[in-house]
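Got a structure for you, written out below as structure tokens; questions coming shortly.
Only one protein chain is missing; all other protein chains are in place.
This part shows chain A:
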Amino acid sequence: MMPIWTKSGKKHAVTLLKVQDCHVLRYISKEESGGKTAKLLVGGKNASPFSKSEAEMEIFREAGVPRKQKVTTFGVTDDAIIKPGTPLYAAHFRPGQFVDVTAKTIGKGFQGVMKRWGFKGQPASHGQTKTHRRPGAISTNKAAKVYRGKKMPGKMGNIYRTSFGLKVWRINTKHDIIYVNGSVPGHTNCLVKVKDSTLPTYKDCNKNPPFPTFFADGDEKLPEDLYDEEVFQFTDPSITYA
């Protein structure tokens, strides 16, 4: 995480996400998947092919791509279908866009009710016998049962969670890095899924994104760094208020 300053002098915290060897693996049509839209399987970071069975390696062999550590699906409209085997780059996103980021949260193991659900517990003194971090009562007398979904101790973390509506401040095309506003679930160097935002406030935010994606062998030559309009670039002199 890094600080980033806007031209008005405000500071925002920014997370760096690196796009590492992403390729499109397979196209699944609408009828095949049984959903509302067609799907594209996309694979992330390269990994060793020796610890996977032959059946699982088939997908990678058909696409002509080394084995990937993580495979996710993206719901795609028919005009945005990409041929399997095309690499995906950070330039697919542009500064000023809004993005949802999904990842597995940091696993905390088996945790008690105070850490997992934020219960208040009991006082430390004044006669409490062996009861300082317990949940207390779990249901009423009339219910005569414990409701499903009652908050109780259990395994915490290591589940998929999404941060919605994060602004993209800056993109580095040379190293394929996306600067995303705020924090993102997961530990450092974990694998993360970045999608265009589905929030209704940001429905009309994308002005001319690269569609269907940014092709590296195309005619577009992008500069090394793409900044949002409001971002203070370090080549400019210090800010003054008129």
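The criterion applied here is as follows: a residue touches a chain if its C-beta (ideal position, glycine included) is under 8 Å from a C-beta of that chain, and two chains touch if they have at least 3 such contacts; residues count from 1.
Quick note on the criterion: contacts and distances are computed from a predicted model.
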Fill in the blank from the handout: Taking the list "Protein preY, mitochondrial", "ATPK synthase", "Large ribosomal subunit protein bL19m" or "EF-hand domain-containing protein", the UniProt entry for the undisplayed chain gives the protein name "Large ribosomal subunit protein bL19m"
Problem - Full-complex contact with the absent chain, from A:G9, A:P49, A:G107 or A:G136 - result: A:G9
Fill in the blank from the handout: Given A:K18, A:R61 or A:K115, the residue that touches the chain left out of view is A:K18
Handout entry: Hidden partner chain, touching residue among A:M114, A:I177, A:L191 or A:C205
Key = A:I177
Fill in the blank from the handout: Listed in rising order, the chain A residues that touch the chain left out are 2-3, 5, 9, 11, 16, 18, 172, 175, 177, 188-189, 232, 234-242
